[in-house]
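Every protein chain of the complex appears in place save one, which is left out.
And now, chain A:
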Amino acid sequence: MVNIEIDGIPLKVDSSKMIIQAADEAGIDIPRFCYHKKLSIAANCRMCLVEVDKSRKALPACATPVTEGMKVFTHSKVAINAQRSVMEFLLINHPLDCPICDQGGECELQDLSMGYGEGVSRFTEGKRVVKDKDIGPLIRTDMTRCIHCTRCVRFGVEIAGVKELGATGRGEHMEIGTYVEHSLVSELSGNIIDLCPVGALTSKPFRYKARAWEMKAHPSIAPHDAIGSNIELHVRQNDVMRVVPRDNESINEAWLSDRDRFSYQALAHPKRLTDPMIKVDDDWQVVDWQTALETAIKGLQTIINKHGAEEVGGLISPTTTLEEAFLFQKWLRGLGVENIDHRLRQQDFSDHPQQYPLDNWTLGDVQESDAIVLIGSHIRAEQPILAHRIRQAAMMGAAVSNINFFLTDLLMPIEYEMAVDINTMLTTLAGIAKVLSTLMNDSDNDDEWQALYPERTPTAFEQNVAMQLSNAASATLIVGDLANHHPDAAKIRALVHKIAELSGSRCIVVPSANSHAHVIANTLPGKEAKNSLQMWQQSLRAYVLMGFDALHDTAVPVIAKQALKRASFVVALHSFDSEFLRQTADVILPMACFTETSGTFVGIDKQWQQFAGAVAPRGDSRPAWKILRVLGNVSHVEGFDYISSQDVVDEVRQIQAERHDKPIPPYIPDSLTVESDLMMISEVPMYRTDALLRHSEALQKTPETQRIQFARINRKEAEKHGLNHQTPLTLTQQDSVVRLPLEIDDSIADGCVYVATTTDAASRLVSLFGQVSVSQSEAAT
């Protein structure tokens, strides 16, 4: 701690601080452009020049460390002169096109020039013009406005892990851009829009849509990342015009993933469902809510009365809120229905989600890990913000290892990595567990596990990863979507939990966005009842579907399709219309999107975050918790007289507090060998994880999304099966035959074919993971 004085105010500050940090903490305003609290110091804009006693020159507050007894003057003649002159320099080559600039009204240059600029320019030469660059569908560039603060460049290198933006040219000819013009490949790219202090980098979808002062900001929580990024919705009249991050140091810090930034575009999509509808003789009729709800209840009740509640299945998207989840299961259970599930993409139900202790950890703990192992996780696509935390850990020296069915550039230093098929995945994990168990002298009391471990001596990879984990003061294991969606997911999870137990690591099974809330709310099958896969495979007479598309959001598209077609009654609560929905449903209840309802999301770090609705539901749609409340009432289920969604949360909390579940004994697989010749592995594309994203226009135009139509296989497998990239690939799985263009991609493990889900082709597959045969023939259609 040192004593300093800023503008006569005595302050005690940490000696590692810069003047600007001390001033910020004390609420003293120092103008700045290049400084950003989350980025390294560049000291290039010179806007923060202040007078410091004992210094001949004005000094940059962002780069001058505090020292004992230092006296700083932010508004002295020297300081103001320096700041004014820097402002004049910044403006001489600036186009001053504020009236047509999207940054207008929230431009740091505009704001500061009001305070420090001159009314009339003394610069009478021609201004610089810089060619704009096309860097993709999300970000618009107007590089003539750039003030070369390099915030965007530093963000790329230090946060996103991509050296894509950089400065070329010297002096006045210096330009910020991608060296070769192309789209930015970062799932965090949109943050440079916020970082850019001027209108050089602006949101493409938001271009010319609204002025900053016309919009009102509403706090909210983002629905896609399983951490609940804090966001602000900018609303004009009843429309969300854009989404920006809200600082929360313990969650998203100052950042937001592109998918949570741009998914708002879907809110106004023409495919939004706005009216309750019922099917009458194969025709859809718009009806009032009363009629729709009564039709739904009547239909369900008829089937229950005639065939029993076992013939009804309730399936709900894990992206719905805690309140929605709770009311969904409470209502169905009130009707006697126990076939309830939210684990729509899961195929292996051998273990139970409540089986594993939810140890306490924060995202900060993950960032401070010394060793991190990713298992079956394409972390950048699945959890961009968590990936950023892991990247920060890696850059600080943590050893990050990666075991997956395919290896892509995670934009961070990776210590050990291995592309595996399922058998190698299981034996490798078992090998790691074996090394640890020897290290920990655990071998005597663990016969069941010992029998599963491979007999061979551990591989170098297994030893290395095991050593990293056991040496780490803090270690994290992350099980991602690729593992969780696998038909042998329970085996993977069991092994990873065993490794965590042996090495004292924390184990994070990263589920879909709000899965924790669903486990708390118990949208899980009751005793002896069917899980999601069984509900599809065993074809029920009635289904209640909430918040998802059966063709895109389930593990077994064709089976789900057949089950729904065969069912005699289907009630769907959804926000987006589709042909398939109209073909299969009997009642459609339009539900509000997350911006239009209040609710609670529970992050993977178990933080409960509540948010309020910011706009009215579109058309005649309603918040789902209200729809479910009426459904409860109309069906005469008890305990449905909630006044607000808060009442629902209170009830859940109370149940939580009173609940004393008996610990479920750990699941131990009987064997670790899996039959697999050529296995299809499938990934849910980053910008298509739910209907909201699939209806977001700009995200669908990104290179990431453009690439999802391809099947991918490595060169070795291609040669083995006689495949080339010129001819489409035919995938045969039981009686479904699908043709996809093929890309030879050596990042895919041996024995695997990669496909992306949620495409038209993928929706014609029996199962998104599993045995598959491949062939190619010119003639096939």
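To be clear about the criterion, a contact is a pair of C-beta atoms (placed from the backbone, for glycine too) under 8 Å apart; a residue touches a chain by one contact, two chains touch by 3 or more; residues count from 1.
Keep in mind that, in the parts below, contacts and distances are computed from a predicted model.
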Protein name as given in UniProt for the chain not displayed, "Competence protein ComFC", "NADH-quinone oxidoreductase subunit F", "3-isopropylmalate dehydratase small subunit" or "Dihydroorotate dehydrogenase": "NADH-quinone oxidoreductase subunit F"
Hidden-chain contact residue, picked from the options A:G171, A:P270, A:G397 or A:P665: A:G171
Among A:I6, A:I20 or A:C45, residue touching the chain not depicted: A:C45
Candidate in contact with the missing chain, chosen from A:Q21, A:T74, A:S113 or A:T150: A:T150
Touching residues on chain A - with respect to the absent chain: 41-47, 49, 56-58, 60, 63, 65, 81-82, 85-86, 88-90, 92-93, 122-123, 125, 147-148, 150, 166-167, 169-174
